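Here the structure is laid out as structure tokens; the discussion comes afterwards.
Shown here: the complex without one of its protein chains, the others still in place.
So, chain A:
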């Protein structure tokens, strides 16, 4: 491997392990650097949000295009009622989770803040962004190792998840106030949204588009995360399950 020698285990590294006393070099074992990146609340939030997005997209699609009409008495069914109930329940989980995640940005470690802004004025950010784009265009082989999100991931997350998610929450509560009434707190807080977006029907329409933006984002997210986990210089999926990010090499960039 092209990794520098420092990553190869030395005899001293084996002291106190079951391999104590063996020669390290023939084992060809490597030492990997691991950093604790995603704290427990972030991971919990991630998977809760992932589950709620699945429920929201499925039920949301069905609200727009309901399943075939049911026969029999109306009193024996509550199909659209349940679809809407699930949508609102999942929406509350998504929204409360989003709020908690914003709070955690202040309480958590430095990586917890990456979702909420992009370092627009830093030259380094643009360089890294270009680097990642070149990697994905198969021009470059590897990008820099990153502890948090790489520049491309961060950009996509900021626009397609954070801003779109916020838009979905705001339009969602505005639409929810149709049911709870214009004098409910949803109506008072989010009543400005629908006139601003050109009316009730237009708000439904844009909320529907938001769903598609998030669906496309999720597709790309799952693909790139799997790909990075296999091909990049750091682990991703394990980082979001147990919180530890492992680096496959310690090469200087």
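Following the convention adopted for this analysis, contacts are C-beta pairs under 8 Å (C-beta built on N, C-alpha and C of every residue); 3 or more make two chains touch, one makes a residue touch a chain; residues count from 1.
Keep in mind that, in the parts below, contacts and distances are computed from a predicted model.
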Can you work out the missing subunit's protein name as recorded in UniProt? Choose among "ABC transporter permease", "Uptake hydrogenase small subunit", "RNA polymerase sigma factor" or "Alkyl hydroperoxide reductase AhpD".
"Uptake hydrogenase small subunit"
Of A:66, A:99 or A:119, the residue that touches the missing chain is A:66
Just one of A:80, A:134 or A:237 touches the chain that is missing; which is it?
A:80
Touch as defined at the start, partner being the missing chain; which of A:117, A:159, A:192 or A:244 qualifies?
A:192
Based on the whole complex, identify which of A:27, A:50 or A:201 touches the chain you can't see.
A:201
Contacts of chain A with the missing chain: which residues?
1-2, 61, 64-71, 74-81, 83, 136, 138, 141, 178-179, 181-183, 191-192, 195, 198-202, 204-205, 208-209, 211-212, 215-216, 219-220, 223, 227, 231
